[in-house]
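To keep things clear, I will list the structure first and then write my remarks on it.
Other chains dropped; remaining ones untouched in position.
Labels for the chains are A, B and C, by order of writing; each one numbers its residues from 1.
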Amino acid sequence: MLDEVTISKGIINAYFKKITNALELDVAIVGGGPSGLVAGYYLSKGGKKAAIFEKNLYIGGGIWGGGMMLNEIVIQEEGKTVLDDFGIKTESYESGYHTADAVYVTSTLIHKAMGAGLKIFNLIAVEDVAIKDERVNGLVINWGAVNKLDWEVDPLTVKSRFVLDATGHLANVTETLVRKMGITLNTATGGIIGERPMDAEKGELHAVENTREVYPGMYVCGMAANAVYGGYRMGPVFGGMLLSGKKAAEEMISRL
Amino acid sequence: MLDEVTISKGIINAYFKKITNALELDVAIVGGGPSGLVAGYYLSKGGKKAAIFEKNLYIGGGIWGGGMMLNEIVIQEEGKTVLDDFGIKTESYESGYHTADAVYVTSTLIHKAMGAGLKIFNLIAVEDVAIKDERVNGLVINWGAVNKLDWEVDPLTVKSRFVLDATGHLANVTETLVRKMGITLNTATGGIIGERPMDAEKGELHAVENTREVYPGMYVCGMAANAVYGGYRMGPVFGGMLLSGKKAAEEMISRL
Amino acid sequence: MLDEVTISKGIINAYFKKITNALELDVAIVGGGPSGLVAGYYLSKGGKKAAIFEKNLYIGGGIWGGGMMLNEIVIQEEGKTVLDDFGIKTESYESGYHTADAVYVTSTLIHKAMGAGLKIFNLIAVEDVAIKDERVNGLVINWGAVNKLDWEVDPLTVKSRFVLDATGHLANVTETLVRKMGITLNTATGGIIGERPMDAEKGELHAVENTREVYPGMYVCGMAANAVYGGYRMGPVFGGMLLSGKKAAEEMISRL
């Protein structure tokens, strides 16, 4: 016979084992969009202890909606290699262009990344970073619901050897770091430059080039990378995003 | 070199082939929560043409959040067989109870159901049903965004041999049917009775029992089934939900 | 040299001549959607003094958006005759079905109806009806902005020999009349029955059949007609709507 208290205890125990275990990480990834998921996948494959913190109920970010709510995505030749690693089949459309169902891509990215060992904490927002000796060494987290309601509730802290800012074009974590530490970044202006208008060709290349350590202990990838370094906006094509996540993972693995 | 117009055309073409193809279905499922996904999986496995219409950006509904935002779920022995079909590994917790990561469960349900052939249309809300000769024969759909903004924009129509109401405890589709047709349902009162308070034991059994054809051409499953027939509320355990989706699929398959 | 005060006076004078002249009408039409515009066109062609009162900034209602924001409409053979009267060219799609650009249709309906003499007062909401000797004999109007803000500002009154409720599926004017007068309508139940689910075939026929005088001095047309008399919902096709407006006009002309 089913007992409600046993069920409640099961959930509580499992979660608190998981969250307690995640208080010390190799890499704390902020944002559960495609570049964060790809980074988490390769980090986990490489044996590193990584976790994603995502403020929303769901994981995947804007990729669910394809282009203009038409839930399909386009991927170019170069990016296809990443989808191949995830075992996602695409349909060839024109020479060098492939299409894939956006919902299928999203669910598979999550499914495979977690299968590789990545932990995902949805419903948790990142309020701030933790600093030790002029190096980012963790995240200040709170419930996404507290954040959304702007309630006056104190946060908790997660320690990590690296933080990965995969928060999209607002580059929230980097922005917080710059605003609160008054630091100079390794960008052309020393500050966050902001994404430029769309140029699909250049945007894709920039996303990968701009994937780097933006401050000791902190990497940036995906749209956030272009936002920080002033790259062009990417078109509705996903190669650059995926390759950026892969590059971020590889660079951090080599240093852990 | 990447061309933005080619990318846009790729998305547009792929989507409109997909949506045009989905205008005539065997089963139109409303709601992308666990029971709808499970039903869609078995329908697709059984060779039927099924599609889910979900108003939100993301698929999965409340299951992403586990219990009280602790993103783990509990599953009892009976329900575990369905997770086994999806290849989802669980952790044994107490005799007869298993836990699983909620995000992993959700993404795998979607990934596997689509792998079996199910089509999913997120971002699309169901406004009404279509009727022909005192039988439900399709859905009246609109963008979820139009619905949310309460904008004055007309809908389109999807035809289907069966509709499955998997909209959760509000039983939206059944409610619309009853309110607008003034019909008598095959329930104890002839109307929608509403979910009773929580009794995990009974709620789980009821969810399966109450999974039936509520009106010619329309089935109801999951929490919506308990809401329509006055079953007890289920506890934070997922077996009944999954088995309900499976039963709905099997019954419709046998009649298609 | 341009003088701002002269410009302001020009607008004020022109408007107040127009509104003062509209305080006594043959027909006061509530709602600027397609059926109201068509009714207004034929009434004006027939030499009657008619005006539309519409709470929004723009005229046309939901027709601007086509089906699901795809700004095209479909019209069947029967309804095409009305578009022909307005000189709107359509594209033949399948036997018996024609398509037309939704924005072009909307602007042409307004352009031609006003060319025929119809007056249109946008930005004005109808709060209530005026009654004399158990007959509707006018409207109680206010600014749409006052209505939207729920500000405590008194209305003014327009007198008319007939009122036409073309407010869509909420049938606002009829609803107000029934709620505030406690009357019995000439419907099956004596009250407003409400629109039934979609059945394009029946819905189109019903819209025309249900276009009648619902209470002495008050007609109802378009979706409001189906809502009052319990007709089926129309599909995303516009013939019934247009023919309903035409019928309402013809019946009132014959009695004026």
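In this section, a residue touches a chain if its C-beta (ideal position, glycine included) is under 8 Å from a C-beta of that chain, and two chains touch if they have at least 3 such contacts.
Only a predicted model underlies this, so the values are computations on that prediction, with no experimental measurement involved.
Asker: What is the total copy count for the complex if 3 chains are drawn?
Answerer: Taking the entire complex into account, the copy number is 8.
Quick note on the criterion: only the chains that are shown with their structure count from here on.
Asker: Which of line, ring, star, complete or other matches the graph of chains that touch?
Answerer: If you draw each chain as a dot and join those that touch, you get an open line.
Asker: Just the chain pair, please, that has the highest number of C-beta contacts.
Answerer: Max contact pairs: A-B.
Asker: Averaging only over C-alpha atoms, locate the centres of chain B and chain C and give their separation in whole Å.
Answerer: 39
Asker: Distance from the CA centroid of chain A to that of chain C, rounded to the nearest Å?
Answerer: Taking the mean C-alpha position of each chain, the two centres sit 52 Å apart.
Asker: Measuring from the mean C-alpha position of chain A to the mean C-alpha position of chain B, what distance in angstrom results?
Answerer: About 29 Å separates the centre of chain A from that of chain B.
Asker: Multi-chain contacts in chain B: which residues touch at least two other chains?
Answerer: Each of 143 in chain B touches at least two other chains.
Asker: How about chain B: which of its residues touch chain C in the complex?
Answerer: 128-132, 140-143, 146, 151-157, 176-177, 179-182
Asker: Note which residues of chain A are touching chain B in the complex, please.
Answerer: 1-4, 6-8, 10-16, 18, 57-60, 64-74, 76, 91, 93-94, 97, 99, 101, 103-104, 106-108, 110-111, 114-115, 120-123, 143, 145, 198, 200-201, 204, 235-237
Asker: Which stretch or stretches of chain C touch chain B in the complex?
Answerer: 61-63, 65-70, 168, 194-200, 232-233, 235-236
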